[in-house]
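Quick one: the structure is below, and I'll ask about it shortly.
Missing here: one protein chain of the complex. Every other protein chain is in place.
What follows is chain A.
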Amino acid sequence: MTPKNTLKAVITATSLGLVATSAMAESINIGFTGPLSGGAALYGENTLSGLRMAAEEINAAGGFDLNGEQVTINLVALDDRYSPAQAATNAKRLKQDNGVSAIFVPHSGGVFALQDFNEKDDFLVMAYTSVPTVTEKGNTLTLRIPPTFDGYVRAFTDYAMNNLGTTLGMAGATHEYAKIWDEMIQQTWEARGGTVVADNPMDYNKSADFYTGVSRVIAENPDVMFVGGASEPTGLVIQQARQLGFQGGFIVMDQAKIDEVAQVAGGMDMVEGAVGVVPLSVYETEAATGFIERYQANYGKVPGSEAAYNYLALHALVEAMDMTESTDPTTVRAAIGEALLSMDSSKNPYEVHSVTENGGFVTVTTLAVVENGEIVRKEIE
């Protein structure tokens, strides 16, 4: 998962302290550690943008009432370059220097690193990762923001087997998250009676080109290709597969969003027959469209799910603090389910209304398929 790079190893990781200034006397700090430079910088910036937007909205409304005092939110963001070790260092620093009671982390490696000591150091881990074990381990101070991906694996496999064909070529990726996906999808595919004809994941951190890897997968004539990783390189893989004459469909890992993938690949036609998670832009609820409009006004681009999920999570967190008149992690954690229900619906683009016992936000998941050049949302059976 960590982009290993000797150059980077030589360079002492430069931590960038971005402190949102606040004119008010009273403010509480909320921590963030994620990739803000290097190859995954865009992903980190996107998650942070959702948090910033939520914090700005709260502060623009004058903050919230905590034990009779108006307090504002101060977001303290540190760069970890996607490294779990750096994330742990950042978390220690956020706790000691800034006294944060919650830290947002957008990658599973960082989440696992923080879970080693978050209960002892007393802070809440706001995990933006869909790896199921994050909440299965029973850490009492962890909240998982997006849905776990095991539901997607089954749903995507069923759809692909019924509609696209029974042979699968694996062209996923080599980072940790993709490997877990890779393994699960292979198992599910074979358990349903399909065959995996090629397994050749792409190394997005070391490969300058995917032509060779893609042509190896296509040489085995699969009906379906499994692809995934960040949206943009995934788009390149799909584009190159089509150039090399691949006609079948794609299973797109949930990290990539079909609309973003299509932009890079060269249009919706290129991703015909793809199945993946529903991009935020396809949601038609009032809360979702309202969020998209406000985000576009702020940042001048269409938001992805990472911005939307983190946005709603910070709003929910602050709502829980407001309700309990406390910033104590255990108290806030206990109240988060109630906060999700009572928070303003315009702040909740995914309409998350409850949280599981081990801290997973409950989202109604649907899947998206590309049919005749359009993204169509389907129910998961």
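The definition used in the following text is that a contact is a pair of C-beta atoms (placed from the backbone, for glycine too) under 8 Å apart; a residue touches a chain by one contact, two chains touch by 3 or more; residues count from 1.
Convention: contacts and distances are computed from a predicted model.
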**Fill in**
The chain not rendered here carries, per UniProt and among "TldD/PmbA family protein", "Methionine adenosyltransferase domain-containing protein", "Amino acid/amide ABC transporter membrane protein 1, HAAT family" or "Acyl-CoA reductase", the name "Amino acid/amide ABC transporter membrane protein 1, HAAT family"
**Message:** Which candidate, A:D116, A:D209, A:E293 or A:E371, sits in contact with the chain we can't see?
**Reply:** A:D209
**Touching the absent chain when the full complex is considered, from A:G39, A:P132 or A:G151** = A:G39
**Item:** Touch criterion as defined above, residue of A:A191, A:L244 or A:V376 at the omitted chain
**Value:** A:L244
**Request:** Using the touch rule from the top, list residues of chain A that touch the missing partner.
**Result:** 5-8, 10-11, 14, 36-39, 41-42, 44-45, 174, 200-203, 205-209, 211-213, 215-216, 219, 230, 232-233, 236, 243-245, 263-264, 301
